[in-house]
Structures are given as C-alpha cells and as structure tokens.
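Sharing a structure, written as structure tokens. Questions coming.
Heads up, one of the protein chains got dropped from this complex, but the rest are sitting where they should.
Every chain is named by a letter (A and B) in the order it is written, and numbering of its residues begins at 1.
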Amino acid sequence: MTLVKETPVRPAGKRSAAPAAGRRGRRRENLAGYLFMSPWIAGFLLLTAGPMIASLYYAFTSYNLFTPPQWVGLDNFTTMFQDPRWQKSVEVTLKYVVVATPLKLLLALGVALLLAQKRRGQGLYRAAFYMPSLIGASVSVGFVWRALFSDDAIVDRGQKVFGLDVGGWIGNPDYVIYALVALSIWQFGAPMVIFLAGLKQVPRELYEAAEVDGAGPLRRFWNITLPMISPVLFFNVLLESIHAFQVFGSAYVVSDTRCGPADATLVYTCYLYQKGFKEAQMGFASAMAWTLVVAVALVTAVLFWSQKKWVHYEEAAK
Amino acid sequence: MGTSRNVERRTILKAAGASAATLGLAATTGCGGGSGSGDGTVTLRYAWWGGEPRTIAIKKTIALFEKKYPKIKIKPEFTDYEAFWEKFQTQASGGNPPDVFQNAVGFLRKYDKRGVLMDLKSQADAGNLSLDDFRNGVLANGQVDGKQIGIPVGANTMALVIDLKAFKKAGVEAKFGWTWDEYFDALQTIQDKLKIAGDTGYFSIMYLYDLYLRQNGKAFFTDTDLGFTEDDLTQWWEDGYKRVRSGLVADPKKVEQVKPKSALSAGLAASEFTWDNFSIRYEGEGESDYGLAPIPTTDGKQTGQYLGSLMLSAFSGTKHPKEVAQFIDFMVHDPEVGKIMGYDRGILATTEQYDAFTPTDANNKGVKAYEEEVAKADVLGKITPHPSGADVIEAAFLRIGGEVAQGKTKPADAAKALFSEAKAAFAG
Partner (left out) sequence: MTSATSTPVVHSAGGRRRAGSIAWHVGALVVLAVVLYPVVWVIGASFKPSKDIIASLDLLPTKPVWANFSGLADGISGISISSFFWNSLMYAVLAVVGVVLSSSLTAYAFAKIRFAGRNLLFTLMIGTLLLPYHVLLIPQYVLFRNLELTDTLVPLVAGKFLAVEAFFVFLMVQFMRGLPRELDEAARLDGCGHFRTYWSIVLPLSRPAIITSAIFTFINAWNDFMGPLIYLNTPEKYTVSLGLMMFRDQEGISNYGSMIAMSLVALVPVIAFFMAFQRYLIDGMATSGLK
C-alpha cells in the first residue's frame, strides 16, 4: 500500500533487470508483446495501413470516386500549391494553431493548478469546467457562438468598453477566426483533466521536502511540478497541436457549415472535406491530406526531439 | 491480488465473447435494401431530402402505394439536403445507391455521366410507367441526350420574395415587366424611407444570374461550358459591390451573422430572390408579411424564367426495374398522392395530381397564383442545360459572390476565380 509513495522519482537511466534473460526469455517476450498487440496490429493493417496506402495512391491520381483513378503524377500537388484557396486554408489553419493551442494549454494548466488544491466545491468546479468539452461541436454550440459574437451581443458590448468598435466577429472575415479560437479555449476541459491527473501523480513528499528546504511556491512549481508533469505536458502539447491542425467540427458549426465568410474559417480539413466529399475530387483531397500528414509529422518530430530535453519518464528503457 | 487466475481469464473471455456476439448480432441485421425474398415480395429503397412535413407526407403516400402493391415494400431513407448528397455520393460510388430517389436538375448530368441513373424510357415503353399528362412540358426537365433519367414530381420557378409591409410603407410596387432600373429605384426609395437595405445579395445567386443572362440572349450554361464571359461576370459583380457599398444591398457582415435565418426575414432587407416553393420559410422565420413578386426584366418583357423541377430518378443497377417504374408511376400520377403532397415539391407536375389538389393555405395559394400569372404573362422559356458540375459551380458562385460583397476579392479576380473553379468542376 505504501509502495507508491516510496517510489524514487528519477530512475536516472537505470536499466531494467529483465526477467529470465537469454534467448528463450526474449522469444517469450516477443511472443507476449505481439499477442498483446494483436488487436492493434489487425486494426492497423485493416483499417489504417490499407486505407492509407490507397489514399497515398489516390494522391497521385485524378479520382472522382466513380471512374477508376487515373495516374497524374504530381499534378495534384502542383495544382494545390498554386491554388489560392489552399493557400488560404494553410494561412487560416496556422493562425488557428499558433494562437489557440498555447492559450488553451495555458488556461488548462492554470485551472488545473487551481483545482489541484483541496478546496470546498473543487469537484463541482471541475465538473463545470469540463462541461463545454462535453458539448463538443454540436449544433447548439453553433447557435450560441454565432449569437455571442454577433453585433451588440455580449462580446461586442464588452469590447466596446475597451474602445474596440469592430462589431460582431461572426460576419467579419478579419475577426471570425478569433471566435473559433475562443471556442477552442472555452473547451479546455480535456487537457485540464489530463493535467490534473498528472498533478495528482506527483508524490506529496517531494513538496514537503522542498518546503522544508524553504522553496517558495514558484520554485516548487518550477523544480517539482513542472518536471514531474512533463510527460502529461508533452502529451497535451502534442495532442492539442495535432488536433488544432485537424480542427473541423467547430469551424463547421460556427460558420454554419460554410467555413466562411469569405473563406475566413476555411481550416485545412474543411477545404479537404469540401474537395473530397462535396466536389468528389478525391485525388486532390488525398494529396491535401498527405501534405497535412507530412506537415504535422514534422511538427511532431520536432516535439519528440525536444522532449529529450524537458520530459522525464519513470521508465528508463528506450 | 489474491484472486484466482482462472476467474480472471474467464472474465476476460466472457467480455471478449460478449463483444464478439454484439458484433455478430449487428452483422446479421445488415442492410436488406434492394433485395427480394422468397415469397416474391420486393423491397425498394427510396431516399429523399427535406423537412419533417415532406417526410410525413411522403410516408403517407408510401403507405398508399404498399396497399395497392402488396408485393412491393418501400424502405424510406431521408435526411436534410446537405447530408443527402454527401450520402448519395458515397453510396453511389460504392455501387449501393437507393433504388429510387429524389433528384434535381443540377445533378442529372453529373450522375448520368457516372452511369448511376436509369433511362426510364424502356420502362415507359414496357407500360410500367406513363409519361403522359405532364403539365407545361416539364417532362423535358428530366431528359438528357434523349434519355428520360428523371420524372418530375413538381414544377417551380425563380421568384422575388418581398416584404409586403416594407414595400407598402415605402409606397413602392412590384409589377410585371418592371426593369432592373425600376427595381433598384424602388429599393432606393425603401432605403431612403425605411433605412433598411433593399435586397439581401442578389448577385451571388447563380440561378438569378442565369435569368439575367437569359434575358440578354445568353444562359449560365451551355452543354459543356459556361455561357458567358469573364467580362460579363466582372460587370455583374462590380454593379453588385457598388450596391453593397451604397447600402442598397444589405451589409454582408450582418447577412452572414443572422444565418441560417434569411436576411429578409431578419428584417435586414426588403426583398430576396429564391425559388417560389421555398417561400414558406419566410413566414416561419420572420415577423412581417411576405409575397411573391415578378422578376425584373431587361427589355420590359422577358423575365428569363423557366420551370425547374424536383424529380424522381432510379438507380441504373437496381435489381427491380419494373417495380421501380411502377412506384414512380404511382407517385407522379396517383391523384391521392397529389392531394397528400400538395405543392411541397413545387406545383404538381401531372394534370391528374394538379387537378386533385386545391390549395387552402395562403402560401400555397400564393405559389399557385404566382405560377399562373407567370404562365399568363407568357414569359416562361425552355430550360437550358445544366452540365455535370452545375451543383459545385452554384456553391462556388455563392461563395465567391460573398467574397466580392465583403470587399475581400475584386470583381475581376472573382470572375477569374469562378472560371477556374468551373473548369475543374466540369472536368470532375
């Protein structure tokens, strides 16, 4: 029962003493590994790898879903890079990722730190803060967001207090993206919960020891909390970035399905969706999808590379 | 940690078995559409888009049909317009579209080109489906290259919906044969007197530009291409943008933020162009009274109008072409069906159904009166072609027109963009 509390914090590169060393042990480990993995492997081959290869092939074809795909080489990619709407969708998406992700994570972490303290009503707050994430990108979110960010609604009245007179954001191509950002931030529940779970895992003894050493709250946060929750922080940064790149539902409902006005909320997947499912240009859509895959893979690679510098795992193996 | 290993294994096996059983169970309930069964009963999948009133009415007509043809069962599939065409595209591309479905002019050639639509002429020749008694030549709306790939259920036409109270208050009147100049003058009066815009954004509506082109001896589409030049469109959008800036056309930012409500029913403007059978929405959404008014003309006579249609089409690969034909025949000719459906999908297309239904509510009466007036004014022309890709171009026209309105794209660039997107759409 007390095992957990005595866990050393940093395994510091300690190698695992693998049970039953030797070739037979290794073979058994391999077998066990693949047995445990078998559902994933089946799913990967059937539902991911197969379709992936198909779509990769489509990316180099002209394919309207009805007649067999025709090889066109790099045509889709060259058309795409010159396509003003594609360029617009990249611009919109980057703006969204860069603005929304850090703000959302900052808020999630801040609130998680607040809620990690034992206070009266804490559970209630937690549940209430999670509420927006439960609603997701449902039609009612579309209604309420369009209403909140219209002329003379609460946001407009609020901004007028600060001397900003731009009117409603929803109909304004220059501002509507920030309504989307606001929606993303409003739904900070998921990363908050993950942060909270991470915070709970931090052994109290560490804080107590630090306090004895006379460390203030800021230093405790910097030296204990942050390193200890770095795996979940990494997880949140990674997942929220990827999700932001792939955002679709909220742009769809906030713009009343059109990703407008004037393409101002034409996030990448929305354009992909229009091309693929409205215009049946599956070749083009697949090329778009794979370009997104490569872009997000680059971002992920950078994050994974950087984690060596700031993420601490209990597990030493790797 | 003291629990027995066997128990655990049993539990997990049970869980796995349960989930497998669920999967298996679901698998056995698989789709039965389009198949026949031992006793000669045939099941047809019938799909349409539309709101609740349409669905309830159609379900009643299906019940009538099944009573008359006990060996044919109809499996209804319905959803809203957007979802319908996405679903249809995926199903059709997978060789699994419904046997019978609601269709529109803009989609005929697209799905004909893809081999999805059945030529119903052979079924008509076999006596399973009558092509007689269609009113005003609307049967032609379902013909492409000599094939009958759609059977019209109704007829509709573009119209101008006006806010009756606003028009009255401003002291302006809409009349047959009025010109665009007279129309815009009227809007100017409304703007001056009532401080609201005149129109909600006419220049983004493809089917209205089509009418304007038809008034001038052109049309939006030819058989394979656009029927106008980049300069034509640049001019059209330049005029439009000018009217946005002068306030004659409602502020696009405001129009955008009241969506999905129409800017007309939101009181932002006094008129809007749309299909006459859609006009019921304004009563439902807005506070004022609304009526149908004539389309402005170029020469004081020709409105460029024609009758469009919603239709029923059949899947070329259906296993039961005869039953499909019988079903369509019943749906377009049976007087009882006409009585039930009313003008929901436009004025009833066949004389049997048209005669069977007498509108009682104001909206249906208005639609009937409007189409009668249009017919009397002798302005109805023949429908011009809608090549494959017309649906995509309609959406692009609306979107790019919106960019022009917002001042985000110059009319000349916008026209160029539309031509480039149209090229891709025709090729698709």
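Following the convention adopted for this analysis, a contact is a pair of C-beta atoms (placed from the backbone, for glycine too) under 8 Å apart; a residue touches a chain by one contact, two chains touch by 3 or more.
A quick note: this is a predicted structure, and the numbers were derived from the prediction, not measured.
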Touch criterion as defined above, residue of B:197, B:244 or B:280 at the omitted chain: B:280
Residues of chain B in contact with the chain not shown: 1, 3, 5, 8-9, 12, 15-16, 19, 22-23, 26-27, 29-31, 33, 45, 47, 50-56, 59, 75-83, 86-87, 90-91, 93-96, 98, 257-261, 266, 275, 277-278, 280-281, 283-287, 344
Touch list for chain A against the chain that is not drawn: 1, 3-5, 7, 11, 16-19, 26, 29-30, 32-34, 36-37, 39-44, 46-48, 50-52, 54-55, 65, 111, 114-121, 123, 125-141, 143-148, 150, 152-154, 186, 190, 193-194, 196-197, 200-201, 203-204, 207, 211, 217, 220, 231-232, 235, 239, 242, 246, 248-249, 268-269, 272-273, 276-277, 282, 285-286, 289-290, 292-293, 296-297, 300, 304, 313-318
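Please note the rule applied: only the chains that are shown with their structure count from here on.
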Whole-Å gap between the CA centroids of chain A and chain B: 38
Chain B partner contacts - residues on chain A that touch it in the complex: 64-67, 84, 146, 149-151, 167-168, 170-173, 256-258, 260-263, 277-281
Contact footprint of chain A on chain B as seen in their complex: 82, 85-86, 89-90, 92-93, 114-116, 251-260, 392, 395, 399, 402-403, 406, 408-409, 417, 424-425, 428
